[in-house]
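So the structure is just underneath, and the comments pick up after that.
A protein chain is absent from this complex, but the other protein chains hold their places.
== chain A ==
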Amino acid sequence: MSQVDIDQVVREELGNIAPDMDLDDIDPQGDLREELDIDSMDFLNFVTALHQRLGVAAPELDYPKLMTMDGAIAYLKEKRA
């Protein structure tokens, strides 16, 4: 899957969890929990969804790397490379 696709999956899954937020308005390097007003349960659901869609099982200790939109995209790119 290309980088564009990973971008798309991340945006779709964030959109599923916080459909009320406009992803174009957020700081891609900001903490998703702040930027999207999501809680830690939402974040865990996001990680689970990424696993299902992309087959990348992030160990818990890597969660902080997924805390921003840019961080999540970069992490997934690297893991799938």
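By our rule, contacts are C-beta pairs under 8 Å (C-beta built on N, C-alpha and C of every residue); 3 or more make two chains touch, one makes a residue touch a chain; residues count from 1.
The definition used in the following text is that contacts and distances are computed from a predicted model.
Missing chain, UniProt name from the options "Spermidine/putrescine import ATP-binding protein PotA", "acetate--CoA ligase", "D-lactate dehydrogenase (cytochrome)" or "ABC transporter permease subunit": "acetate--CoA ligase". Residue positions on chain A in contact with the hidden chain: 15-16, 18-20, 31, 33, 37-42, 44-45, 60-61, 63-64, in rising order.
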